[in-house]
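Dropping a structure here in structure tokens format, bear with me for questions.
A single protein chain has been omitted; all remaining protein chains appear in their positions.
Note that the chains take the letters A, B and C in the order they are written out, and that residue 1 is the start of every chain.
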């Protein structure tokens, strides 16, 4: 339901993550050592975490700001539980 | 120092992660809702974790199998501590 | 501000975590091996994660259900951002 307002920022971060993963592939193809590869993979993971957090916060923010009541409230709370489970899984 | 033996497997997984991130970008550009986006971002994160674990295990395996002694042992142990810190950071 | 409705459940889980940590101490004092100790520490960590998630979800649920507006909305959103940062840190 909820669109996120920060689409441009999120798209930009995802494009950079994609490029980062491509760079790690090149490192491995070039025979770079494990330690360097792990540093870059840890950086990729942090970047994925950060962009996920932007999406999650924006989602929660929209839910709260929508001030739902009655059946809409129940639906929003169920969606939020699902979103947190997915994110925190 | 240590090359990983599982290069083909790791390269393959990274290529799939790259495609997955590209697909998430398209989802957002298409205005798909946050809940779906978060499911996919959680899947990307899991995939990054799994491939990092392959690299880490392979690195540790090589270090142990190398049966270092003397100064080589000290160097290997220092490298391992660094690798674990990067991965677990 | 927000009290959590699930206090009894949370208190109960925390009491079990406390007992679990005590049991791990005994294992180490008894000279049990690292592999077993790590299994139990991983279980403690999962239990801490689960109880944190109960507290976080309840907090978010209360914030949404409170249907804040105006200055109260801004305050609730700031608190939520802080709570997520603490939890996800």
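Basically, a contact is a pair of C-beta atoms (placed from the backbone, for glycine too) under 8 Å apart; a residue touches a chain by one contact, two chains touch by 3 or more.
Keep in mind the model is a prediction, meaning the values are calculated, not measured.
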Item to complete: Mind giving the shown chains that are in contact with the missing chain?
Response: B, C
Worksheet item: On subunit B, what residues meet the omitted chain?
Response: 49, 53, 56-57, 60-61, 63-65, 67-69, 73, 76-77, 80-81, 84, 88
Fill in: Those residues of subunit C which, in the complete complex, touch the missing chain
1-4, 7, 10-11, 14-15, 17-18, 21-22, 24-25, 28-29, 31, 33-35, 37-39, 41-42, 44-45, 48-49, 51-52, 55-56, 58-59, 62, 79, 82-83, 86-87, 89
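In this text, only the chains that are shown with their structure count from here on.
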Practice prompt. Classify the chain contact graph as line, ring, star, complete or other.
Written response: line
Worksheet item: Which angle of rotation, from 0 to 180°, maps the CA atoms of subunit A onto the equivalent atoms of subunit C, to the nearest 5?
Response: 180
Worksheet item: If you average the Cα atoms per chain, which one ends up farthest from subunit C?
Response: B
Worksheet item: Cα centroid separation between subunit A and subunit B, in whole Å?
Response: 17
Response to the item:
Taking each chain's mean CA coordinate, subunit A and subunit C are separated, in whole Å, by 22
Discussion item. Suppose each chain is reduced to the average of its Cα coordinates; what separation in Å results between subunit B and subunit C?
Written reply: 28
Practice prompt. Give me the residues of subunit C that touch two or more other chains.
Written response: none
